[in-house]
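Of the protein chains in this complex, all but one are displayed in their positions.
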Amino acid sequence: MIKKILCTTMFVSIALAFTIGEATAETLALLTWKGYAPKNLVEKFQKETGIEVKATYTNNEEMIAKLRATRGAGFDLAQPSQDRISSVQEKYNIYQPIDLSKVESGQVISSMLEAVKKNTLVKGKPHAVPFCWGTSGLVVNRKFAADVQDYNDLLNEKYAGRISYRLKRPTLIALAFAMGKDPFALYGDAEAYQALMEKVGQAMIEGKRLVKNYWTNGDALLESMRSGEVNVAMAWDGAGWKLNAENQDIDFLAPRSGALGWIDTFALPAKAKNIDAAYKWINFILRPENAAAFTNMEKYGTASNGAIKLTDAAVRGNFERSFPPEAIDNIKWYPPVPAKLEAIEGKILDKVKAAQ
Amino acid sequence: MIRSLPYSKTYGLSFKLYIILYFTFLFAPLLVTCVLAFNDSQFPSLPWKGFTFEWFTGNLPERVGIFHDQINLDSIWVSVRVAFFVTLLSVSVGTCGAFLFEQEDFRFKPVLYFLMLAPLVIPGVILGISILMFSTVLGIHFEETWKLDVGLFRPGFWLVVLGQFSFIATLVTLVVSARLRKFDRTLEEAALNLGANRFEVIWYITLKFLRPAILGSAAVAYLMSFENFNTTLFLVGSEATLPINLYLQVRDGSTPVINAISFLLIVGTSLAALANLYFSRKETQ
Amino acid sequence: MKRQTRWGLFLFITPVLLWLFLLIVLPHIDLLIMSFRTENDSGDMMWSVSNYLNFFHEPIYWLTFVRTAIYSVLVTLLTFIIALPVAFYITKVVAPRFQGFLTLLLLLPFWVSELVRVYGWMILLRESGVFNHFLLKLGILNKPIEMLYNDATMVLGLVYTSMLFMVVPLLSVMESLDNSLIEAAYDLGANMWTILFRIIIPHATPGIVSGSIVVFMLTLGNYLTPNLIGGKNSLWFTEQIYNQFIASFNWNQGAAFGFLLLFLSSIAVWLGLKLTKQSLRKVVQ
Partner (left out) sequence: MQIDLSVRNVTKKFQEFTAVDSVSFEVEKGRFFSILGPSGCGKTTLLRMIAGLTEPSSGTIEIRGESMIGIPPNKRPVNLIFQHLALFPMMKVGENIAFGLQRRGENKTVIKKKVQAILERVDLLGFENKKIDQLSGGQKQRVAIARCLVLEPAVLLLDEPLGALDLKLREQMKVELKKLQAKVGTTFVYITHDQSEALVMSDSVAVMNHGEFEQIDTPQNLYNKPKTPFVAQFVGDNNAWSGRVRQCNESTIEVETVDGFIFSTKVKETLQPGTEVDLFLRPEAMLIQPDPNISNLNRFEVVVKSILFDGANSQLLANPLNADTELLIALPQNRQYDYIQVNDKIEIGWDEESGICFPRK
């Protein structure tokens, strides 16, 4: 008897598997960063358009790897950083050109739009529009680490066991700047770049015992800074400001050798199924009030024209506090990454990770 | 010594202590996970800030309980569907395999048997990448020669199913084979003698005999699929299974929602295990 | 009759062949081929052994490889040492009426996904975790210490994760050990250690080998545990593979690494079987 019931439930579950699994409402598969699709905006979007947003949270490397494996399928919209698009596109052909006529470009800050268009030009066609921007710098707990100034404090004996950063390329580049070099200038010269990176790698290996952990995602870092496990970290400005709202001691600091500026974008995967929904989402999220809501929550700057007026005073205050005018001029914006460099960096990061 | 022999008090006590320690070791992480699912705190750690159900039922922007957490709910549903198809596939192919290796004779049987065992020796990660690469090669080939875009050949739901199936089927084959080996073949002969053909024999006699093994291996297959990580990691597309999804969250730094999911998993699987035990005990009685 | 059996063979062999060739054989051949391909300066693919040369020239790669192998052996050994008394206690020492209950209790944690178990350990051991909380409360520590992110914790996690696969074969092999053999040895003048090394371990060899193979395999191919609780030093070879695929976008290098790992695991299994004079066929049954 019980077996019969089990059997029946089994078969009902198949039936459900097919009906619910396949035939739900229109969906938008979004490949993005954590926090880029806040729950309330997703709900608002669904109410407005009837489209359900299914977000997968990831980072630049995994985004590329995933799209490469699926050859640009499985997702309707991706959000890579603008510097990681053109070389990847040339090699793996995972995106499709973006049709700017379908984007309400009036909503986008035009200088940023132009910059992104230029940087993502492949075969004469732009492949992305900007979504948000921010910088990487230092997040510091002033109570325990008052004198932190620059990236090389990440290798400072004084803060042993209380340091955290990502084992990713921005850290390499930041430390190269801190050494007084300009890694961006060496993008064209693979050998010189490699030599510089090895030097940085060596410094990171030497400083390894000072590191608490290599954080892998924003939430993890937030947590260890809140709990006091980490006092000096290389992180995004938004993370620092978020923490500042909770604890005045912690704040984002634009390092002396310059914060690293990035722009995250919207790009269409080559085999996106629901392109209409993708454009709808782009236009929706860049609408000033929505972009402002995003910025208020995640503290990152937005590419939305006019959103700045709608953001909280605190958010503007954050920016003014961390970025005096000379710091703004000193922001190092990432140029597009040539293909070769990633392998060089990967190997060096492996070395750092494996070192004892 | 063993229970039929006299042994000293110290021996008995120290052994008991060891076992208690062992079980503490076994259950401590699970227990802590479960308890902290009810902690009224933003982080899965002590101190205890009071009892709450919010990590299950909450629906505030700061605190989304599991019952309202669409991403986690979706991934649970994906896992359920994947596990269902993996079970279906591996049980049917595994049973065929058991019949093939126990009851049929053909050339190259030892070679094929060895191949069937191979997935036991292949690390799950390797299985994942080799299937990913092979499907990519096929996919590119299909696209370039026939302009066909076959969804199966890229990471996604069905590739996850196939990847998990590729090693779970071995397990089913082994379990069903073990039972089939105990089967008295004179029963088949008797049925043939009474006028049944080979398929009727298999359907009415052999499969009935194999039923406990098939059901048991189906349960194991389901669970293995449900918690598989290594193979799935490389094959997953836009629909993440629960372990993958949880991994991303744990790596990202976690909220007690993960504890709440873990709690549900622990309670659910414990109940399933107990039910399984109850039924198997009934069957043997 | 003859024709019917052939039909049966055909029916059984088709799905099995499809499974083994499409999901096991061809993908691994593809993996092998890919591992010998590399990109030249102009971006075209060509045949080369440079992926393998890279492995040997670059100390971090082969060091990680050796490290992974050594740690896997260590984990296997530890798992065995911890599991043996437990299996012995449950099958031979405890009163029979508790046997079923203890066995169930033993298996229960392993029905829960590996991720949840690892997560539990993270909650327990992290600097702001439960252990530190209690040690501080009790005054044993005056300042929390980080117990996560080191090799010892990683080994602990790996041992914990793979414990089941050692305990289960040991339980079944101990169950088949006749108590009177132990009594006879005792009667003939043997002490506990002699009984352990001359009677119990020789009898349990098939179970030990099958448990060790599975534990070794799972540890070698584990990605989750080293990644989540291994911390900043613990590069596991599976992570190297993952990094090649994900961070460096170098599938060919990843394929070569994958093949090396597969080679390592096959050699280790083969060696284990040869040294203990067991056959794979016997061990899996």
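Read from first to last, the chains carry the letters A, B and C; within each, the first residue is number 1.
Everything below uses one rule, namely that a contact is a pair of C-beta atoms (placed from the backbone, for glycine too) under 8 Å apart; a residue touches a chain by one contact, two chains touch by 3 or more.
What you see is a predicted model; the values in this text were computed from it and never measured.
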| item | value |
| --- | --- |
| Touch partners, limited to displayed chains, of the chain removed from view | B, C |
| Residue of C:L11, C:L135, C:A185 or C:L273 touching the missing chain in the full complex | C:A185 |
| Given C:V75, C:I199 or C:L235, the one touching the chain that is not displayed | C:I199 |
| Subunit B, residues in touch with the chain not shown (by the definition above) | 4-6 |
| Positions on subunit C where the hidden chain makes contact | 178, 180-181, 183-191, 194, 198-199, 202-203 |
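Everything below uses one rule, namely that only the chains that are shown with their structure count from here on.
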| item | value |
| --- | --- |
| Intercentroid distance (Cα basis), subunit C paired with subunit B, Å | 16 |
| Interface hub residues of subunit C, defined as touching at least two other chains | 126, 128, 245 |
| Residue numbers of subunit B (touch at least two other chains) | 43, 45, 234, 251, 254 |
| Residues on subunit A engaged by subunit B in the complex (per definition of touch) | 2, 13-14, 17, 20-21, 29, 31, 34, 38-40, 54-58, 66, 69-71, 73-75, 216-224, 226-227, 271 |
| Subunit B residues touching subunit A - in the complex, by the definition given at the top | 43, 45, 61, 64, 71, 74, 77, 80-81, 84, 132, 136, 139-140, 143, 149, 151, 154-156, 234, 237-238, 240, 248, 251-254, 279 |
| Residue ranges of subunit A in contact with subunit C within the complex | 61-62, 64-65, 68, 88, 91-92, 161, 208, 211-214, 227, 229, 342-343, 346-347, 349-351, 353-356 |
